[in-house]
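Note that this complex is displayed minus one protein chain, with the remaining chains in position.
Let's look at chain A:
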Amino acid sequence: MDALASLAEASGRLRTQAADDALLRRWQTRATVWAASCDAAGSPVLLDAFHACLSHCDAAARLLVLDPGAEAAVAAASSRGIDAHVECVGDAADARKAALLAADALVVCGGGAAFVLDALAVGTPVTGVECAATMDAAGDAALLWRAGDPAAELIAATVERLRADAPLRARLRARGHARISRIAAPSESPA
């Protein structure tokens, strides 16, 4: 079993993992909720995109950063004056599941594949900027944009569309579940 299959199996277990109820109640509001994962290079893109969302889509939106040790992103958010909207989720599985359940989408700007697989397993749509690890994990189950695109506006608009378009969410959710099944059991997938 390769590394991606192991990650997919772990993400499959997240499907049966109970979410942290208190956090879920706190994050499930009428406002837009982003779950996000980024590396150092993707952090400015993510914050630009979220800032665009706050400015033009939903001023009460909330950004839940999944990466453990995402204090740098929070500090960058502070310098932009949007730190009140940004929150670190921490590395507990029940908190991560609560964030993914509450979120309208998982926004990925670099970083590993684990959160992408978690989101696919839970049924949260995935968007963000293309990179090798993300594309390997998500396949055709995510709405990813090339790095050369005006990513900030595209990502903000994508989350807004995902929030409003239930059939699109359902299509992506179905693709995500199929993707997880294919990765976790590669021998059963068609050639």
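By definition in this document, a contact is a pair of C-beta atoms (placed from the backbone, for glycine too) under 8 Å apart; a residue touches a chain by one contact, two chains touch by 3 or more; residues count from 1.
Convention: contacts and distances are computed from a predicted model.
**Q** Among "Cysteine desulfurase", "histidine kinase", "Mn2+/Fe2+ NRAMP family transporter" or "Methyltransferase family protein", go ahead and choose the protein name stored in UniProt for the chain not displayed.
**A** Its record in UniProt gives the absent chain the protein name "Methyltransferase family protein".
**Q** Would you mind spotting which of A:Arg62, A:Arg96, A:Arg163 or A:Arg179 touches the chain that isn't drawn?
**A** Final answer for the missing-chain contact: A:Arg62.
**Q** Spell out the interface residues on chain A facing the chain that's missing from view.
**A** 21, 25-31, 52, 54-62, 81, 84-85, 140, 143, 150, 153-154, 156-158, 160-161, 165, 168, 171, 175
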